[in-house]
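Shown here: the complex without one of its protein chains, the others still in place.
On to subunit A.
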């Protein structure tokens, strides 16, 4: 077959995972910013700003998991057992958070609200941290024997995975702050501007530290990034991060409202592309490529027919819902 279905699927699933990170990232980020925003009215605005869309955001995570099962079952069947603890903790955290979304407005007493606010915030922290840990452990590689995971159940915990965990919490916090800049006015917006600056600095420092650590601990990464022709493929990535950082600082200074969010997304996209360059063509580093992990061609083709129609459709109505709920969210009127 001329068309490499597996490659198309790898790109599609990578895109789904990125869309998840981009969209659930900012709504997890709001929970991460909760401790910095004390007032109930302001917290209500924050949650209101994502209430109509958070459910759809999280669905991309289901697509990430479901897509991996459908198209790269070997990856699904080895990565998930390898990352057992962080993934289960993440799911439990998302349970807390998802229910807190509905419940925090409905509590009759301030105590009840505070309890659900904490569930929302802690759920966001734990989910983001566990996602970061999972990412770090994944990058460091997964031991496989035959078609099964061969490592222990604490293998995922390393200094590097803790570092990536922290990095993701900070990065999501930045996305959340930039989302608020775009969706709010007045004091809360000023607060978001003030938070965005240190969070952006921290995010950039962490991106640099994580990148440097990856180069230091892994010879394959060094060869890929510092050898030829990798140097030319990879070099634009850090340069673009630098340019974007400059644009971001400029946007904060001029109190632009949309650009900071786009720049923050840009940091994530570039890091993600960098990660892609590092990993390629492995889906379970360091041994299984996307072609080795791929399911039967018939299954890939059958689902791709549907995805070719449905993914654009999903994107269109997701965009419609975002557009429908566009504009600033204020405390007085809630959504209405």
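Following the convention adopted for this analysis, a contact is a pair of C-beta atoms (placed from the backbone, for glycine too) under 8 Å apart; a residue touches a chain by one contact, two chains touch by 3 or more; residues count from 1.
Following the convention adopted for this analysis, contacts and distances are computed from a predicted model.
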Worksheet item: Of the candidate names "Branched-chain amino acid ABC transporter permease", "Molybdopterin-binding aldehyde dehydrogenase-like protein", "phosphoenolpyruvate--glycerone phosphotransferase" or "Cytochrome d ubiquinol oxidase subunit I", which one corresponds to the UniProt protein name of the undepicted chain?
Response: "Cytochrome d ubiquinol oxidase subunit I"
Worksheet entry | Residue, one of A:22, A:36, A:92 or A:273, that touches the chain absent here | A:92
Response to the item:
Touch assignment to the omitted chain, from A:55, A:187, A:223 or A:253, lands on A:55
Worksheet entry | Among A:63, A:169 or A:290, the residue in touch with the chain that has been omitted | A:63
Response to the item:
Out of A:8, A:107, A:162 or A:243, only one touches the absent chain, namely A:107
Item to complete: Name every residue on subunit A in touch with the hidden partner chain.
Response: 44, 48, 51-53, 55-56, 58-59, 61-63, 65-71, 73-74, 76-81, 84-85, 87-89, 91-92, 94-99, 101-103, 105-108, 113, 119, 147-150, 152-153, 295-296, 298-299, 302-303, 306-307, 310-311, 314, 317-318, 321, 324-325, 331-336
